[in-house]
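Removed from the display is one protein chain of the complex; every other protein chain stays in position.
Right, chain A next:
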Amino acid sequence: MHALDRKLLRDFKRLWVQGLAIALVLAAGIAVILMSVGMSRALDDTRAAYYDTNRFAHVFASARRAPLSILPDLRAIEGVAQIEAQVRAYAVLDIPGRAKPATGLLISRPEGEAVLNIPLLRSGHWPETNSEVVVNRPFFDANGFALGDELSVNLNGRKRSLTISGTALSPEFVYTIGPGALMPQNETFGILWLTAEVMDASYGMSGAFNTLGLALLPRTSVAPVKAQVKAVLDPYGATTPQDRSGQQSNAFLDAEITQLRVLAYVLPPVFLLITVFLVSMVMSRIVQLERSEIGLMKAIGYTNLEIALHYLMLAGLIAALGVGIGWLAGSWLALAMARLYAQYFDFPFLVFGVPLSVYAWSAGIGVATTSLGALRAAFAAARLAPAVAMAPPAPPRFQTNLGDRAMAALHLSQPSRMILRALLRWPLRAGMTLLGMALAVAVLVASNFFPDAMEEIIDSAFYQSNRQDMLLLFDPSAPVSAVEDVRRLPGVMQVEPQQYYSARLINGPYEKLVPISSVSASADLARVVDGTGQAIAPDPSGVLLSDRLASALHVTVGDSITVSFESGLRETHQVPVTGVVTQFFGLGAYMDETALNRMFRQSPRLTNVNLTLADPGAAEEFESQIKDFPRLVATINMTENRQSFLDTLSQNILVVTTIYGILGTIITVGVAYNATRVQLSERARELASLRILGFSKGEVAYILAGEVLLLALIAQPVGWALGAGVASLMTSGFSSDLYAIPLVLEPGTFARASLIVLGAATVSVALVARRLNNLDLIAVMKTRE
């Protein structure tokens, strides 16, 4: 081994604590890259592979009842490669031995092979007789079914017992979420594949279909196809065809991938920036300390390039350590993520791992980052004239300036003056140290606000807006008298009818397909609540929009929009926007119930009923009776919905805040420890002289620790502001049509962040200050700087 390489390794061994402190910051950046970029790619690739092999459709359409005879017209649309027509319906399920009702999405299974959205059989066989059914695997597992078990399905008012002949997964239901649910509830929502014959007979659909999937030829633009499909289906009660972005399961996957990508843009740059600064600070100091060695190497005949490379390689070792740790931590995080995904997403195979290419280029980024940091120092080493390098460095020039006069006026002690003077002498370094710790605070603020935001969401969505224990969805033909029938069921306390209509809201080029719900003046269970918790009633003259819907449509209060209803009478009306309200889930639109009925020239109706139950004991009795209620299509247990949402959340929030707490601590330790070490190295002589002059250990420690701790204090408000900025950036990045995260910044969030950073800074500084105890006064004074 070359002597120079040996020096490199020994130097690194001597500096390993500092090197490690920097490497950990870099490692945090690399780990987050691996997790966010890696897992978003993994999820994307896994999904693509699944969609590809199982021929996930590109366009999804539905109609009330369209004859099969129009299929050739649909197939003839330019760009359409394949189509598949099915009959689908929601139905209430009755699972033997279980009081709770469940809801199923029934899908007709055509004879022969499926051509699109091909479900993958996981066990058993496809229904061969009309009394067999295949259910989706998660539903099967959650209910502890076995093949051959029976369950009853309310098939359009006729209860029928079916035998489970197999289980399957489908690319349409990677994220399987029932109507009105917030997250997958596999126990109470299932996908059921029945023979086409049963479905046709039960729903009066022989020779007809109500659901259509279309696969397009490569490079076909989707919009014209959607328009033509709509035109063909329109006479048969079509809803607006959706592309993949409007397919629910796919949209959830999109939202998850987007979240990961936002994380990749926001977090790693922070860690990399701090790494650049730390490497730069430490390497500059090393080059300063090794001036005479550099001079010597030049005298011996080493070239400038060899010397610059020597110092770049020292930084390279930090990169190697950081990348190594980052890979390990990142792989672990990615694995944890993959496990989480396995829990929420129903893929037929494991979610792919982080692609190797991401490992490769994350290492490249690591090396580039430390090299960038070391560049200035390496240049300085290369540029150092050999003759100058051999001479001791000139003492730094201190000048009396405004600051000094201010310090004199303040009657600061000499040690305090030394601290302030050093701050003013190296303003860039002080500034970067401050920024580093401010970023640590920011990372903590930007992550710790999540629990508060979630609390706000839960409070607003569950305890203010939707206070019902249960939501019942009815067939449109259900009479309004159903409310009274529900009221008479045992255990029922409050009952409120409501109407949902699917509608296209259009403002010029902007349009969204959303549910419009009716709100009655007396509504108490399903209300619209504004930011202050005040229930607001939609003005009878128009429509009330959720804020994200209003901004997606580019409308504000007073504008007029076109509302094209896709259920009910399917009329189109011009309606003014009379209000905008902040909401976190979905894209809600609301109209006054009486106004809605008047607009449709109809007597009161209902599509769903909200209700509360007297007490948990009553639920069982109620549930066993509701299963057979006529024209009931689906039941949604809101209490369970809330609970599973809260459970998942509290689990994840603990993990997330712990991880971010560690990240914030790593940054702080990296910055504070290194800044203080460099201080000690630069001022060892000065501090030793002070000790010889009679200053106490405490006073000397104060001078050493003071600068960094002062910077840590100033960093707090800066970090709060930065953190608020980052948090707002993340909330807007995370926002999708499905949900939004509010920006809720409580004083406690800032306090917690500051506590962690100040604590970590103090410990780091104290670790270095302990070295003062071993300061060999005589040796320090003897050594030549």
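One rule holds in what follows: a contact is a pair of C-beta atoms (placed from the backbone, for glycine too) under 8 Å apart; a residue touches a chain by one contact, two chains touch by 3 or more; residues count from 1.
Please note the rule applied: contacts and distances are computed from a predicted model.
> Mind telling me which option in "Putative ABC transporter ATP-binding protein/MT1014", "RNA polymerase sigma factor", "FAD dependent oxidoreductase" or "DEAD/DEAH box helicase" is what UniProt lists for the chain we can't see?
Looking only at the record, the undisplayed chain corresponds to "Putative ABC transporter ATP-binding protein/MT1014".
> Sort through A:304, A:464 or A:762 and give me the one touching the missing partner chain.
A:304
> Determine which one of A:44, A:243, A:293 or A:682 touches the chain that has been left out.
The missing chain is touched by A:293.
> Who touches the missing chain here, A:2, A:158, A:219 or A:601?
A:2
> When the complex is taken as a whole, what residues of chain A touch the one chain not shown?
The missing chain touches chain A at positions 2-4, 6-7, 10-11, 14, 292-293, 295-304, 385-387, 390, 784.
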